[in-house]
Every structure is written in C-alpha cells, then in structure tokens.
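With one protein chain held back, the other chains of the complex are shown just where they sit.
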Amino acid sequence: MGSSGLHPAAIDWMALGPLIGVCLTGVVAMVLEMWRPRMNNNGIVGVCIVGLLVSGFLVIANWNRPGGESFGADYSEANGAVGNLGLFINDRLGQVIQLLIVGITLVTVLFSEGYLREKRLPFGEYYPLVLWSAAGGMVMATTRDLLIFFLGLETLSIALYVLAGLSSKERRSQEAALKYFLLGAFASSFLLYGIALIYGATGTTHLSGIAAIANTQPESIATFSVLYAGIGLVLVGFAFKVALVPFHMWTPDVYQGAPTSVVGFMAAGVKVAAFAAMLRFIDVIVFTSSVWITVLAALAAVTMTIGNLIALAQKDAKRILAYSSIAHAGYILVAVVAYGASKSGPYEPLGQSTVAYYLAMYGFMTLGAFAVLSLTGRDGKEGSTLEDYYGLYRSAPFPAAMFIVFMASLAGIPLTGGFLGKFLIFRDALSVDMLWLALLLGVNSVISVAYYLRIVQAVCTEEPGVVRSRFAPVNAGLFTACAVCAFLLIAGFVAADPLFDWMGLSAPGASVVAGLPGR
Amino acid sequence: MEGVPLSAYLALGAVLFAIGGLGVILKRNPIIIFMCIELMLNAANLTFLAFSRYHDAPLRGTIPMEHTYMNGQMAVVFVMAVAAAEVAVGLGIIMAIFRMRETVDIDEMSGMRG
Partner (left out) sequence: MNPYLPIVLLLAVAGLVCTAMVTLSWVLGPKKVTPYKQAPYECGVAPIGNARERFPVKFYLVAMMFILFDVEVVFLWSWMAVFKDWVEAGSPAAAYSFWGVMVYMALWFLGDAYVIRSGALEWEESKTLAPEKLGPVRPSDTEEIALEPDLARGA
C-alpha cells in the first residue's frame, strides 16, 4: 500500500454491511420523523423492522466469508513496530454478537410502540436512538482497536442517556437519566485514561499491541507498570458498564426510573456488547499477568452474591430485575474468567461458545421479562411495585404465561436456555479447577429462585377490589415479542447441539452438551 | 523530547485525573460533577498527546505523517467530539430536571430507594 494511507482494498464493505444497515435505518427513521407523521409512528416502526431484518440477513450472508481484520492502514512498512492493524474485525464472535444485538433491537422495537403510546411518550426520535445505540454495540463487538471500541461504547451510551430521560414529565425518569449519565461518563473517563496508558505502553491502541508486548517481555519496569495501570483502569470502566459489584450503584435506580422498554434494551443490549468486547480484551490481557484472572474471579463471586442477596429485599419488580441483572453479570463473568483461565493456564481450551450462548439466552429472557413488565404503563402512568402486577394473569394471560417462562429461565430451571447456560458455565468453571466459583454459582442460583418466585407470585395473585384494566391491552407487537423470546429460550435448550454447531465458537473437538443430564 | 520530560506530562495528567475523580465523588452540584468528568477526560487527552509525541520523536521527518504514531492525536480529536456530545446530552438532562424541580442538588435526587 506504500505511503498513500488508507487503501480502498483494505475495506471489506460486505463485512461492514450489517453495521451500515443499522445506522442507515436509523437515519431513515429520523428523516421520517422530520416529516412529522401526525397520526402515529407506525411508518417509522415499519422502516426499523425492515432495516433490522435486512441487517440480520447481511450478518448471515457474512457467515462463511473469510474473516480477519479489515478497514486497516498498513503501518508495518513504516516502522516495523506494529503489524497490519484493522479498525474492524470480521470473525465469528463478532457475527454472532451482531446478530444477537440486531435480534434484541428488533424485539425492543416490536413492543416499544404500544408501551410508548400508553405512556404518552410516542416520540418518533425513540427509534433512531435505539438503532444508533445498537450500532454502537455492534461496533464494540467487532473491533479490536480500543479507540474504536471507546467510540462504539459512547455511541451506545449517549443514545441511552437520552432514552433513559425520555419521560420528561416524570421525576424518576429524569433522576435515572442524570444518575446514568453522570456515572456513565465517570466510567468512560476511567476507560479512556486506561486506553491512554495502554497506548503509552504499547504505542498502539490496537489490542494486538498488548499481545506483542506480553510476548516480547520488554526491558523496562516502567512500561509494565504503565500497562498494568492501563489494563486495570479499563477493567474498572468495563465493571461500571456491565454493573459488577463495587461499581453497580447506578443500576437499580436507572432500571427503576427509566422507561421500561428502554430498560429492556439497556439490560440486554449493553451487557451483550460490553461482554463481547470484554472477551476480546481478556483474550490478550491474560498473557500479561495471571493476576487479572484472580481479580475478575473475585469480582464475579462478589457480584453474584451481593446482587442476589440485595434482590431478596426488594419490593419493586424493576428493581428486583435490576439486581437480577447484576447477579447475571456475575454469572457471565464466571464464564469469561473460565475462558481466560483456560487460555493462559494448563487446561483444555474452552472456546467462546459458553459466553455467547449465555449472552444470547440472557438477552432474550431479560428483554422478554421487561416487555411483560411494561404492561403496567397505561394512560401516562406506570407502577412497578409488586402490587402493581396483581392480577396480570387474568387480564393478559399469554404474556403472563410467557413471563413465567422468562422467570424460569432466569432462575435456571430445566427446559429453558437459562438452565443450559448456567450448566455450561458451571462445567467450564470446573474444567479450569475453580470449584469454589462453580459452587458459589450453584448456591446463588438457588437463592435467586426465591425472588423470581415472588414476582411470579405477584403476577398470579388475584386481589379483590383491584381493577383488571390497570394494564395496557396486549397488542400484536408485544404478543410477538413475548412469543419470539420464549421460543428462542426453549429452542435454545432443545436444539442446543445444532445451535452450537452453527455458532461455531466452540473449542475444536469439544462436545458442548455431552454429559448433560437427560440428553 | 527536548525540554519538558515525558514524566512531567504524565504526572500532570495523573494529577488532573485525580482532582477530577475526587471532585466527582465530593461535589454535590451535577454541573460541577460534570466539569470534573470533563477534567478527567482532558487528563486522558493530555496523556494521549504526551505519549504520541514520545513515540513519535525518533520517527519525525523520516516517513510520511500518517505513518507515524498519529493514533494518539486522533484519539484527542475523537474524545473532544465525544465530550461535546456528552455535554449536549448532560446539559439537556440537567435542564429538564431544573425545569421540573427548581434545584439540581444531587442530594435531592433520592426519589428511588430500595
């Protein structure tokens, strides 16, 4: 490529297709909103659904194309210090996560319109913001360049700050937006400072720089200390974003205050994107020191336990699910830790399939649960205490039934994807000799059943004198969203083998579901 | 790096970052908190620039500009854009709160407990 900068041939447009599709759909949705559709947002919703379906199709079209780094300038001729760095990586993990984010966005768009109309917030701007947020998440999952990752994260977050405060007449929505914004920006600055230090130690913002420095064992102690400080700060930033325990304070308030459809997207989409990026980060940092695995394992243990214990004391359904999402971040972190440990230690390599599978199942069960919870939004008001859900099974039997499926999956009860996911994490933790972490995961799963049961109980309680019509009518969008989520959860369990084959993220030769009871 | 050594820039960046971080934790006014966050972002910017210049020094004048360690400088440009977007959104949120309750003290933001 010589001395002429970015070469067109270095850009794999086909691989960028899904990302461009989602961004462009957002732009089209915004233009539609600019025409000020007077009656409703159905046109915008339609455009979003079509655009997301096309983007999903484009991900599938990439499935078996040759992957690798793309969108790169060739620095190697210039100084030999760094290799051919791409800003974008086209690999199976990125594709799986992209497909997942597109799916989550699609389900969110499906059930949002009814909720927003009931909540008296039918802003057309909602849809472009959700789509751009999703695009940010897709960027996070498909780059190995820390700077681009930061931009993706900010795109994801800034759109979500706005969405959290969408309900501008509601105090708690504003409060949620402010808290989310301040702590999110705080976390971003940690992340950014960490990236700056890593850049200082390695001379590149690309993750391959860390791998290179770990291989060559550099001469100076200074380089290493700067690198370690940088990695530590980036991990703190990650911990804020996925709500690991010492950094989780914002989660319950934001989940309780923000509009429910936004919370569903936030809980599912942000975790998926952030954990995918974290997986790529773990991929390289495990070779610098074994201390990271220990630290992350401790974080996972604390996160699971604290999240579950505090959830037991909550009286608000959205808060319970917020703490549940914290606990689930802990479970996923166990899988990430096991993956990292298997990579650096004397163990069989594990592959990324467990994390990807659990993220998929977690995404859809959480999203489905919030979709059902959004039914209390009616006539501009919304309650989310457990009492507010009394009698839901009577006025909305189908969503209530699906809700039980989601709760069962969150609790990890067999016949659902949540169970298989937890089982796989358990097995992964055992295979890297982390018995204590695996046992803690098991104990926590049992504790969590208690609070999931309380929500299910509330949904199934009938109290005399309480009106049925407090709930919004179930529309086709919500119906489809619930059905899709529940179907995926059950299909994820029943058809696990073909699913894992199709994802192709398992370690070579490993049989993923071998030894599973009853299979 | 003739004149001021790299370590001086890094120390200044670290001090700015620490001041910003302490401010976020100690201050009560969201606008001040937000200014502290901006301070932290700018500390990161300064670090980027210092490192960019440091890595760049042996290469200067020998090869085309885009092949030197421009990442650090580009990072600053991107961070500035991101910070501007954050300012816009943050001030918008603070404005909306101010309209609703005539105060923006963070201690008043305790409508949600649990």
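A and B are the chain letters, set down in written order, and residue numbers restart from 1 in every chain.
We adopt the following convention: a residue touches a chain if its C-beta (ideal position, glycine included) is under 8 Å from a C-beta of that chain, and two chains touch if they have at least 3 such contacts.
This one's a predicted model, so the numbers in the text were calculated from it and none came from an experiment.
The chain omitted from view is touched by exactly one of A:68, A:122 or A:504, namely A:122. Which of A:31, A:313, A:443 or A:495 touches the hidden chain is settled by the complete complex: it is A:31.
Among B:14, B:32 or B:87, only B:87 touches the chain left out of the display. Although one chain is not shown, part of chain B still touches it, namely residues 64-66, 73-74, 77, 80-81, 84-85, 87-88, 91-92, 95, 98-99.
Within the entire complex, the positions of chain A that touch the omitted partner chain are 3-8, 27, 30-31, 34, 36-41, 117, 120, 122-123, 125, 378-379, 381, 464-467, 469-470.
As a convention for this text, only the chains that are shown with their structure count from here on.
Note: centroid distance chain A to chain B, computed from Cα atoms, is 26 Å. Within the complex, the chain B residues that touch chain A are 10, 13, 17, 20, 24, 30, 33-34, 37, 40-41, 43-45, 47-48, 50-52, 54-55, 59, 63-64, 66-69, 71-72, 74-75, 78-79, 82, 85-86, 89-90, 92-94, 96-97, 100-101, 109, 111-112, 114. Those residues of chain A whose C-beta lies close enough to touch chain B in the complex are 3, 5, 73, 75, 77-79, 147, 150-151, 154, 158, 161-162, 165, 168-169, 171-172, 174-179, 181-182, 185-186, 188-190, 192-193, 195-197, 199-200, 203-205, 252-253, 256-257, 313-316, 319.
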